[in-house]
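A single protein chain has been omitted from the complex, and every remaining protein chain is retained in its original position.
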Amino acid sequence: MSEKPISRFPPPELAGLPEDVRERIEAVQEKSGFVPNVFLALARRPDEFRAFFAYHDALMEKKGGLTKAEREMIVVATSGPNHCLYCVVAHGAILRIRAKDPLIADHVAVNPLKADVTPRQRAMLDFALKVAARSHEVDEADYEALGREGFSDEDAWDIAAIAAFFAMSNRLANAFSIRPNDQFYTMGRERRN
Amino acid sequence: MSEKPISRFPPPELAGLPEDVRERIEAVQEKSGFVPNVFLALARRPDEFRAFFAYHDALMEKKGGLTKAEREMIVVATSGPNHCLYCVVAHGAILRIRAKDPLIADHVAVNPLKADVTPRQRAMLDFALKVAARSHEVDEADYEALGREGFSDEDAWDIAAIAAFFAMSNRLANAFSIRPNDQFYTMGRERRN
Amino acid sequence: MSEKPISRFPPPELAGLPEDVRERIEAVQEKSGFVPNVFLALARRPDEFRAFFAYHDALMEKKGGLTKAEREMIVVATSGPNHCLYCVVAHGAILRIRAKDPLIADHVAVNPLKADVTPRQRAMLDFALKVAARSHEVDEADYEALGREGFSDEDAWDIAAIAAFFAMSNRLANAFSIRPNDQFYTMGRERRN
Amino acid sequence: MSEKPISRFPPPELAGLPEDVRERIEAVQEKSGFVPNVFLALARRPDEFRAFFAYHDALMEKKGGLTKAEREMIVVATSGPNHCLYCVVAHGAILRIRAKDPLIADHVAVNPLKADVTPRQRAMLDFALKVAARSHEVDEADYEALGREGFSDEDAWDIAAIAAFFAMSNRLANAFSIRPNDQFYTMGRERRN
Amino acid sequence: MSEKPISRFPPPELAGLPEDVRERIEAVQEKSGFVPNVFLALARRPDEFRAFFAYHDALMEKKGGLTKAEREMIVVATSGPNHCLYCVVAHGAILRIRAKDPLIADHVAVNPLKADVTPRQRAMLDFALKVAARSHEVDEADYEALGREGFSDEDAWDIAAIAAFFAMSNRLANAFSIRPNDQFYTMGRERRN
Partner (left out) sequence: MSEKPISRFPPPELAGLPEDVRERIEAVQEKSGFVPNVFLALARRPDEFRAFFAYHDALMEKKGGLTKAEREMIVVATSGPNHCLYCVVAHGAILRIRAKDPLIADHVAVNPLKADVTPRQRAMLDFALKVAARSHEVDEADYEALGREGFSDEDAWDIAAIAAFFAMSNRLANAFSIRPNDQFYTMGRERRN
């Protein structure tokens, strides 16, 4: 494993963290087999940690018209133009797993316009990319384009909110140089039959 | 008062909101004399509302090396290039009040490079604007530039985190067309003696 | 009042100015109650002063299909992307007064795409913003779009010429750091009934 | 000669123009042997014509620290990035003649950074290009850089004002599709010995 | 003639070059009356020289649906935004000669959107400019737009390949500061009758 620091800011001692923060970290470790570095990097600010993951879960784990794979697709597509190594690599891994597609993450990260996605997903990504890069130009025509692909207004909110949340995450991970765990690079790359 | 909708998404009935959300809204109304539209616009998603304001308070109300006026200065400076009417107008009002300066918000919103700020504040804004616009280029030299103006590493985290949080807020307010309350436009414009 | 210099270049003594220049300055002072700083800043070059204000008046005071409020709207909308503090603040004040609308200037300065304007005014601003930012792409389709909203060819000339004139003004005010008078910040902000 | 229209707006009949405008046009024809199209294109608005050329002459014909060739160099360098065919071709011709250099105009129009100019001229062009493209970033360091090459503050004003004036001219010529006269393309291209 | 170096890298002695490279250079000298500097600048790397000119000839000299003038038009139009002095000046000369039009090269170099070209040529240039600047956005709609103007799929390949080849050439000429020969500036500028 790399011996590089996981972030520009040293991570806290797990033992000294508030119990709820430590439990959240232990839960993800149990589930994934390792602790994604963003958990350790943000834990040194427990109040921000709690709000960040509460917001993350409210958007990424909720029920709704978007599949979990589609939500990750939004994350990877909008993180590419922000050059966020952590989000492209870590959420790329989650996207490959959730979409059961070993190629999709690289497609979406490098050029969503030529990615193997459905027309519905392309409309979703077009909206997300507009929110990420030029949100002041979003107008009713954008919502109508989503509607034509079967997205409800609540779905549109979800797409915009995920794009907005990762606009924040990308900037945190970049400014703090949060490093993706080595495990993410290879997860989900095996081909299913 | 304007009769324009406060957002593209209709606000919820206050009566139907979870109690903690309603109490938060009533508290801000009592303190400010009106409910800033962002509270109503986000309340239709209670979980997101709770996370958004918990995060906001963790960054904007905490103790630390930045004054409350300086935090608002970061908000206004980074919201300008994102063309976010809600954040420029609402946080511009708060900035004028906290800085006790009727001119500062327009300065910072239109062109932070020519604003009447101290060299220390200019360094703070330079860092915040870099996080907002090109976070992937942030490097150790940026932290050193902050250090030369007396900012600690914890202050640097605060500046970056505020810039990142409002990168999210700007995109939400723009994508949902959240309208600033009329009251904000004139707050804090009177000259103190 | 601020004691900051009104410009990077020191203003001339009024007494030493050519009579026509001094009279123009005294006239604006009588009408407005103060001398907008751009008059003092440019007066140190009397020939340029005369040409500048002759051009300004030919475009902004002439009869034609655009109201005076609409002309100021063009100024504010195109000055925003150029980050010109003087023009946004000073012409923002004039726009509020001429449009009898205390909110319109901030709308148009921060994001004309989401401003409370009529479809006709939106077409006018779209054309003006294109002339300001990418005039080499202006083509006959742009004139036709104006025509569909009832603008004549002479109106189109006016819109383009105002956008072009303030492309110049923005650059002068920025390069010379011309400071808006404190009075402009609050003019026209009271609500009419 | 081309039979293409000289501008999107039809030029006026010379006979119907105010006497001072007609005289100005006849004077340039006598001096140059033809009427540059910008004179005809703008003459349909006599007040604007008068102000435009008064301003032009105040900047381009005055005495001062810049040679006439250097003033034209500023025009060509700043008109290139604005893709203004009229200004690049017409002022390119004047630049070749005034600089007695058949190559300089293409150099400066295509890439001022690699043009055959003196370090002093390069500093002048750097400042002019900054005024043209990002005037809101101009600060005291830019004036000091000019000073180090021997430019006075009055020279700096001239450079900025010429760049600003042609920011306007470029937009007018582009928006109105003003066509350079065929004569300009070959003027000054012969090599001197 | 200029005594400036033809490139940042000194050209090789002709006598020491491999025979095929020297013969190619002598052939162009015989045909043109001088050796275009790009031949000398690249000859110091014979393998690269051979591949470069083999590629060039395969694209520029082959038979196909594009005239030789149209191919040069693509070169000039895409070299303008890359600020490549060598390609704009040298291929501008060739374009003037092949198109028998003394004005076309300046038109296309300064602003292809307002150049005197046919609708078919405009479609060709739109495609070439998209390949040059944002090739990742090219999609089937772009090929269809070419088809509507009568271009075959093989023509589309040619347009894209020429734009791509000169994306390379522009970067070589810029990075190595290859200087256009003085002869190119005036070639083809005389008017035909």
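Going by the order they are written in, the chains are A, B, C, D and E; count residues from 1 in each one.
In this text, a residue touches a chain if its C-beta (ideal position, glycine included) is under 8 Å from a C-beta of that chain, and two chains touch if they have at least 3 such contacts.
Only a predicted model underlies this, so the values are computations on that prediction, with no experimental measurement involved.
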Shown chains touched by the chain that is not drawn here: A, B, D, E
Sole contact to the chain not displayed, among B:Asp20, B:Glu61, B:Asp116 or B:Glu137: B:Glu137
Per the touch definition above, residue among E:Leu17, E:Val35 or E:Ala160 touching the missing chain: E:Ala160
Residue, one of A:Val89, A:Val117, A:Ile159 or A:Leu172, that touches the chain absent here: A:Val89
Touch list for subunit D against the chain that is not drawn: 111, 113-114
Touch residues of subunit A, complete complex, unshown partner: 2, 4, 80, 83-85, 88-89, 102-103, 106-107, 109-111, 113-114, 116, 174, 177, 182, 185-186, 189-191
Contact footprint on subunit E, counting only the chain that is left out: 8-9, 45, 47-48, 50-52, 54-55, 58-59, 62, 82-84, 131-132, 135-136, 138, 140, 143, 153, 157, 160-161, 163-165, 167-172, 174-177
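Rule of thumb we're sticking to: only the chains that are shown with their structure count from here on.
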Copies subunit C and subunit E - rotation angle from C-alpha fit, nearest 5 degrees: 120
D-E or B-D, whichever has more C-beta pairs in contact: D-E
Classification of the subunit A:subunit B interface as same or different, half of numbers criterion: same
Geometric centre distance via CA averages, subunit C-subunit A, whole Å: 44
Contacts with two or more other chains, residues of subunit C listed in rising order: 83-84, 111, 113-114, 136, 174, 177
Chain contact graph, described as a line, ring, star, complete graph or other shape: other
